[in-house]
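Report on one structure; see the data block that follows.
== chain A ==
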Amino acid sequence: MVMEIVDILEKILILAGMVTLGFAIGMLFNGIARKVSARIQNRVGPPVYQGFIDVFKLFGKKTNISHGWIFDLAALFSVSGIALAFLFLPVAGYSMLSTDGDLFLILYLLAIPALGFALGAGASGNPNAAVGVMRALMSMLAYELPLVMVMVAMMVYYNTTSLANIVAAQANMQWAFFIPIFFIGALVADMALQGMLMEKPFDIPIAPHEIATGPMVEFGGKHLGALMLYKMMGTVVETTLFVDLFLGGGVVLSVAQYGWLAYLVNFAVWFVLILIVFLIAVMIDNVLPRFRIEQALKFYWKYDALIAIFILIWIFAGVKI
Partner candidate 1 sequence: MKAKELFPDAQELRKGRVRIELDKEQITDALKKLKENGYTHFVMLSCVDWIKEGKFELVYHMWSYEYKEHVMLSVKINRDGEDVVSNRELFPQIETYEREIHEMFGVNFVGNPRLGEFILEGWPHMPPMRKDFDTEKFVKDLYYKIPEVNEE
Partner candidate 2 sequence: MLTEVLVSLLAGVFLVLALNKYPRVAGVVAFIISLLPFMAVLAWAGTMGITVPSYLKFFTLETSLTYNLGPGVIHLAITPLGWFFLMLLASVFPLTVMFANSFVKRNAGGFYAAMLLTMFGSFGLLLSQDILSFFIFWEIMSWSIFALVLRGHDRRAIVSYLAFGSLSAMLILFGFMMLYYKTNTFLFADMHLTATPLTLAALSLLVAGFAVKGALMPMHAWAPHAYSRSEEPFVAFLSGGLSKLGFFGIILFMYGVVGMSVISSWGTFRGVPWFGYALAVIGAFTAFAGTVLAVMQDDLRKLLAYSSIGQLGYIAIGIGIGTPLAMTGALFQALNHTFFKAVLFLAAGAVFYRTGKWKISELGGLGYKMPFTFLAALFAIFALAAIPITSGFAAKWLLYEAAIQKKFLFVTPIMLIAGVGAFLYAFKILYGVFLGEPRYDVKEAPLSQLIPMWLLVLPLVIFLVIPGWFVDITAPILRGYGMQPIQHTLFSINTGLATYNTLAVIFGMLGGLLVAFILYKWKKQEVVPHIDNYLAGEPPELYEHIGMHASSKYFEPFDEVFGPIFKKGAERGWEIVLSAAEILGTGARKIYTGIVGDYSIYVLLFFIILVGWWLLW
């Protein structure tokens, strides 16, 4: 009994540590993205730890405004929802809760912070926020189609829906990225990732110059701090999802063989991989203009989904039943 409690406490501590790490990486990524954008534009740019400073400052604001308790739900749901989604991902092959859920669960868990955020934005009553949420939901509809097509193809190919199993299968065989059909799939999913991360050309939901950062228009102080945490963690979750699907979750050494060294190396590889995936998105962001929302929808449903259908047909014809 005592041992069980100690076990549970240990698990909780590890999970809390991992979530904290996730948030920390998210903040670091924010700084890195701004630094890289600055270097692309031939600027010096802020220090890489700028993300920490910003979040700390937002939570340190002396006064905060709220538009009522529905508005406050946004802060609660967005931080807790994204942390939960992170827990269900295998990180560098290390499974926190990922054996208790699967890809579908992660897709729907990602909707919790999004809907919570939308709830708060709607409750503020600002028309800009409402327009922004509409665009965000529509771009979600747009990028999910090619993404889920590729995911379904992978699930059928690996005959499992559990992300942990997909990562394990890639560790045993080869990374999906190096299978020709899923290399195309990775390109399709990378396009979807661009929309997921709300980077240009798909950043119309938060377009600061048109609708004053859209859903975030009424958020300030600690509310905005919570949303920044959500967005920063979101980059980690979404890039990790991509890395888990196509790059084997960054697993290069087997834990059974190398012990703690494997954990260390895998974590390093995972970090480098999500950084690369994220930086690709940032670089695309820096050179492209912005799509209107119906253009984004048409782009995803016409071109991206077309390639995804090709992958589905490939798997449909190739897999024996």
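Candidates were picked such that all candidates are chains of the complex that A comes from, given by their letters.
Assume a residue touches a chain if its C-beta (ideal position, glycine included) is under 8 Å from a C-beta of that chain, and two chains touch if they have at least 3 such contacts; residues count from 1.
From a predicted model like this one, the values you see are computed outputs, not experimental measurements.
Among 1 or 2, which chain makes contact with chain A in the assembled complex?
2
Spell out the residues on chain A that touch candidate 2 in their complex, using ranges where they run on.
12, 15-16, 19, 59-61, 63-68, 70, 72, 75-77, 79-81, 83-84, 87-88, 97, 99-105, 107-109, 111-112, 114-115, 118-119, 122-128, 130-131, 133-135, 137-138, 140-141, 144-145, 148-149, 152-153, 155-156, 159-162, 165, 212, 217-218, 221-222, 225-226, 292-294, 297-298, 312, 315-316, 319, 321
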